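The complex appears here minus one protein chain, its other protein chains still in place.
Coming up: chain A.
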Amino acid sequence: MRINSKHFLSKGLKALTFTLALGTANSAVAGLNIFACEPEYAALAKELAPDAKIYSATTAMQDPHQVQARPSLIAKMRQADLAICAGADLEVGWLPMLQMKSANAKVRSTDQGLFFAAEQIETLDRLESVDRSMGDVHAKGNPHLHFDPKRLLDVATALTAKLIQLDPGTKAEYESSLASFSERWQAAIPKWEAKAQTLQGSKVIAYHSSFKYLFNWLGLEQVADLEPKPGIPPSSSHLAGLLSRAKQGDILAIVIASYQSERGADWLAERSDLPVLILPMSVGGNEQSVDLFGLYDSAIDLLLSAKQ
């Protein structure tokens, strides 16, 4: 009887192992299941892992600082093999809750299926010390790094290494995807830079430090912020204070992101006769921004439109 039951057990285990192996094999064919915190990383994942099942937790119309740890996101994270996020505490108000609630061991740690873009590069505006009186600032620097083409390429390289770590069987495909993306991206950079040549030295008033990396790359200067402090929405007294600066005649435009309210910008634009530019914050932020290339094209085209 004992022998029999043992035999039965080992048979059962074998069957189980077989099923598990089959399941793994199946998932390898279907590609990785990727959870992207922001649409720019969903777009990057699509370039680098075209066969993966990719879900973006937010859209370009949503402020990534203020996202609800809602049931649908828990359900998606529960099934993910890899979570790609901006990092630098951008998602600090919701990502830890999703990790806790989704109970998915795979995406707990950056040693495994968790990837922070900001950890792969040197961020701008790092702070030695952070005080809440400064507003909602991140000590680890500005997390909106996807508008710097060179930094984004470094992130792409690091992400490919992560994809290979998680799915070594598809190494060759990931490497060729990176090579293809890298080639197209590096060809696009000088074209963008040439096109945006005339923007160099232009001054803008913008909302938050959303486009810090874009301005930094193209040589634009953000001389004022619609927000009195990071994370604090424009107040009427702050806007009134910006009016004299806006009227000095050296400002190209007022720039806001696709998820930011137009109210403050419109108020200031009306009184200072400046154009308001709504730049796509990410892929999907306007019609032209279908992928990362379209996103950069659109942002530069919109800035140039204010030049004419």
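Rule of thumb we're sticking to: a contact is a pair of C-beta atoms (placed from the backbone, for glycine too) under 8 Å apart; a residue touches a chain by one contact, two chains touch by 3 or more; residues count from 1.
In this section, contacts and distances are computed from a predicted model.
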Per UniProt, and picking from "Dimethylamine monooxygenase subunit DmmC", "Zinc-regulated TonB-dependent outer membrane receptor", "Heme exporter protein C" or "Oxidoreductase", the hidden chain is "Zinc-regulated TonB-dependent outer membrane receptor"
Of the residues A:Leu32, A:Ala52, A:Leu95 or A:Val283, which one touches the chain left out of the display?
-> A:Leu95
Of A:Ser109, A:Ser176, A:Thr198 or A:Gln248, which sits in contact with the chain we cannot see?
-> A:Ser109
Chain A residues touching the omitted chain (full complex) | 58-59, 61-63, 65-72, 74-76, 78-79, 89, 92-97, 99-105, 108-109, 129, 132, 135-136, 139, 231-233, 259-261
